[in-house]
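For this view, one protein chain was removed and the others were kept in their places.
On to chain A.
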């Protein structure tokens, strides 16, 4: 996993609640057996005016000029500002793969769906939950200030706005550590191999039917 570096990120606002995983990456793109290449289809149905197909050359497709990520001022954004319950719906990891592939390193919202939250951190994306009033204020500031950037410092767990305002955020220690170090979960878990084997042995003795093959 890519290490999370401190960001001086350009912010793009996506002003709608309950952005679901179908909206983040529509199902036709889930047929890929790769982990990469989803960025061109991020928010496909909002971003383009036609129906997207896997393997298409997206540079030839008609863009929706009203969609925020198509606007010149937001090109190169690495921080996505969003509304509540971002990432609801399916467990498809293609959603964070698409966000990361597009270039987003941070998403800020009042709340996130649980499965998406897990998936994002496993792909080097920092999700920051802030109170609704703070998110509202950021939306207003982004919209009125072209080139609006936020300094996102995971180490210190704080965001600094262009005016110098500091917004602190919470993140659990393990996720923070993995993100900063770019660590692979599996390797960490396998350090506990003996504990897993010991548990498994007892579990099998206590409840052998959980280990049964089809009869």
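Going forward, contacts are C-beta pairs under 8 Å (C-beta built on N, C-alpha and C of every residue); 3 or more make two chains touch, one makes a residue touch a chain; residues count from 1.
Quick note on the criterion: contacts and distances are computed from a predicted model.
Entry comment: the absent subunit's protein name, as recorded by UniProt, is "3-isopropylmalate dehydratase large subunit", drawn from "SH3-like domain-containing protein", "Outer membrane protein beta-barrel domain-containing protein", "Cytochrome bo(3) ubiquinol oxidase subunit 3" or "3-isopropylmalate dehydratase large subunit".
Against the chain not shown here, chain A presents residues 15-18, 20, 22-23, 26-28, 30-35, 45, 51, 54-55, 83-85, 88-93, 96, 111-115, 118-119, 122-123, 172-174, 177, 185-186, 189-190, 192, 195-196, 199-200, 203, 207-215.
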